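Removed: one protein chain of the complex. Kept in place: all other protein chains.
This part shows subunit A:
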Amino acid sequence: MISLKKLNLCFYSKDKGGSEIEIVQIIGVALVATFLALILKEQKPNFAFLLIVFTGCAIFLFLVDQIYLVINMIERLATNAKINLVYVETILKIIGIAYIAEFAAQITKDAGQGSIASKIELGGKILILATAIPILTVMIETIIQLIPG
């Protein structure tokens, strides 16, 4: 306990409100959920599956505030650097799509449906490509302008 307190003092400034405890909380919840899922899987596999889905969602919801801080910082940097905010928005949308697709694909794979998981990943890739069309267009136009002739 004392060493933990020392770690807190070493690694973390006080103004953030104790994020280093949050990882301990997440690990605890994840381990408890894993054991419960193992117990439940022998009796009712579908209940165990729902438990795993719930745990995944809960952990992400727990992390949303921190992600929001990071995104806020990226936006502020982009504003200060006078980048067009549409690009940053597109990139954030891509990150969101990638996260959801990964989440769903992992859960589906856990449930033993590898083919549906790969379809979800395909859908994620295509939607990301479609979202990135404005950026790609601007980039290609820039490159064409650079070419002399």
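FYI, a contact is a pair of C-beta atoms (placed from the backbone, for glycine too) under 8 Å apart; a residue touches a chain by one contact, two chains touch by 3 or more; residues count from 1.
Everything that follows uses one rule, which is that contacts and distances are computed from a predicted model.
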From "Anti-sigma regulatory factor", "Spermidine/putrescine ABC transporter permease", "Stage III sporulation protein AC" or "Extracellular solute-binding protein", the hidden chain's UniProt protein name: "Stage III sporulation protein AC"
Touching the hidden chain, out of A:78, A:100 or A:128, is A:100
Which subunit A residues would touch the chain omitted from the figure, given the whole complex? 22, 25-26, 29, 32-33, 36-37, 39-40, 43-44, 46-48, 50-51, 53-55, 57-58, 60-62, 64, 67-68, 71, 89, 92-93, 95-97, 99-100
